[in-house]
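Rather than the whole complex, this shows some of its chains in their spots.
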Amino acid sequence: MEFTAKAIAEYLKGEIDGDAEVKVSDISRIEEGKTGTLSFLANPKYEKFLYTTQASIILVNKDLKLDKKVKSTLIRVDDAYQAFASLLDLYAQSLPQKKGIHKMAVVSETSKTGKDVYIGAFVYIGDKVVLGDNVRIYPGVYIGDNVIIKNNTVINSGVNIYHDCIIGADCVIHSGVIIGSDGFGFVPQKDNNYKKIPQLGNVIIEDNVEIGANSAIDRATMGSTIIRKGVKLDNLIQIAHNVEIGENTVIAAQTGIAGSTKIGKDCMIAAQVGIVGHLKIADNVKIGAQSGVTNNIDKPGSVVLGSPALNIYNKRRSIAIYRNLPELLSKINDLESEIKKLREKEK
Amino acid sequence: MEFTAKAIAEYLKGEIDGDAEVKVSDISRIEEGKTGTLSFLANPKYEKFLYTTQASIILVNKDLKLDKKVKSTLIRVDDAYQAFASLLDLYAQSLPQKKGIHKMAVVSETSKTGKDVYIGAFVYIGDKVVLGDNVRIYPGVYIGDNVIIKNNTVINSGVNIYHDCIIGADCVIHSGVIIGSDGFGFVPQKDNNYKKIPQLGNVIIEDNVEIGANSAIDRATMGSTIIRKGVKLDNLIQIAHNVEIGENTVIAAQTGIAGSTKIGKDCMIAAQVGIVGHLKIADNVKIGAQSGVTNNIDKPGSVVLGSPALNIYNKRRSIAIYRNLPELLSKINDLESEIKKLREKEK
């Protein structure tokens, strides 16, 4: 699809500065801009590229002042980044969507599907599954018995959802995600064997959640592992049985959360963090990358870092000193010889 | 299914204290108990919930003394937790099992299948595969040529097992697990390229092993990567080529074990641990979460922690001092100024 600067400016309610008839059919970063693409300038750090980019149209903030002449057509808007994001949305929504139920899908006769669903090839839908309107399920997905998936949710290819789990509306589940696998529950026996504890609960994922590729969320032993609305999980994350993650909490890649831990809302947890089991983490907590959290964090808004995780202020001082341990050691050795000298003089 | 307190007490050989005719159809945690559910009390910490829970039936230890009246029907048994676990088992076994070979599975004519197997839709079974009795293979599983899977083993949806691997009896393999992918073996060439070493071995998994979602176990270069009987692996674990894990060893999520390392039996390895290649870890060793093990652990029963991993006693002291590094630094600075003063007085 091609759009003129005029059409885009009308949609964004912006002002055109340059050729209103120039056309674009793709987007680009301003530093990599090519003819026929639309780009944007929000960060002043990138302003220099305004004068060198080949992008045909550039969205800029209304108040931008030019140092010299610009070859591209500018569209002046209130907030160039928000305007660009809204165009990305519009573009994403304009992409053709797959529709219908593929003849090589297996859909149980006891399942119910809403309006305008897409069910791709090699999808298996178990007994008594309920799919809402506009649900899109890509090829090779497995949906166990009694699963519920609500309106507008997208399940990408190769996802596996075990029986009895519930997925909310407007979610995006990426390829390779496993939802509802057995929690890691075993009881040691006298002969050093372990006996499996049946995992009879489920996973509940609320609305507007996104889960990244190859993450795994275990079902509860009893009750539910719960991912609250608005949570965003990155790739390769491990969520153990009976964990609960509060609303709008964001977790970066390769982090793992052990069994029965409850995490508050609006938290930001960086990548490769480990949180041990049976803890409570307050709302609005920030946890630095590669941290190991071994105790409850009771104070909302805490910022912790390190393994074991400490308050960030103490931790940063410890890190700085740690880096300087060799210097510290030689200082101590100096002190030692000074004292030796002092004592010898005394004798 | 519904059960009366009377029927459950008979099965468990327990004594009823309350209404023998009350019925339950589900289970619950005592702190979340609802009418119509069965719960248990084993940990005295939870005793307070005995008086407030809505659970209809509660399993308790024979010798429990009540402080006040309890609304629920109690069933008194020797060991409430073991009794509850045996009911969970009974319940899990009572769930309907899938049977038969789905018409949209592809099963090579040269493969052999035992009695009462389940092979779901979109399962691919390669040439000369041998499946034991009661093997259950859920939809979307790939089983390469010459694979052997022994009696009663469950392969959940979306598992991939490369050619020539062997899976024992009574195993549970969770969704997304990869067994037998190539080990990471390359030889550097003069032009900075790497040449792949063909990985011609296999993976052998013995009986009674459980492997968690999205874990990956590489085949050996030559010979076998071996997971001994009774091993339990959590989710997202990496087992490299030619590793051997001893009987009944338990490993938590996101741990990785590098090539050719041999781990003893009855070990407990926590989450997010890394163990470098070509090591030997003795029996009965415990390794703390996020540890990095860089040397052999020769002494059975050792407990190590940290990266690099140290004996836990030394490590805990180092951690305590590390937390206090800022105080330690100011102490050293104080000492320094004291000495300065002493020297000046001398002059």
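Residue numbering begins at 1 within each chain, and the chains themselves are lettered A and B in the order written.
By definition in this document, a contact is a pair of C-beta atoms (placed from the backbone, for glycine too) under 8 Å apart; a residue touches a chain by one contact, two chains touch by 3 or more.
If you're wondering where the values come from, they're calculated on a predicted model, not measured in any experiment.
Undergrad: With 2 identical chains placed here, how many copies of the sequence make up the full complex in this file?
TA: Of the complex's copies, 2 are shown; altogether there are 3.
Keep this in mind: only the chains that are shown with their structure count from here on.
Undergrad: Go ahead and note the Å separation of the Cα centroids belonging to chain A and chain B.
TA: That pair's centroid distance is 26 Å.
Undergrad: Quick check on the complex: what are the chain B residues that touch chain A?
TA: 27-29, 32, 85, 88-89, 91-92, 102, 104, 120-122, 138-140, 156-158, 172, 174-176, 208, 210, 212-214, 230, 232, 234-236, 247-248, 250, 252-254, 265-266, 271-272, 289-290, 307, 319, 322-323, 325-326, 328-329, 332, 335-336, 339, 342-343, 346
Undergrad: Please name which positions on chain A make contact with chain B in the complex.
TA: Per the touch definition, chain A meets chain B at residues 104, 106, 122, 124, 140, 142, 144, 158, 160, 162, 176, 178, 181-182, 184, 186-187, 192-198, 200, 214, 216, 218, 222-223, 236, 238, 240, 254, 256, 258, 272, 274, 276, 292, 307-308, 310, 314, 317-318, 321-322, 328, 331-332, 335, 338-339, 342, 345.
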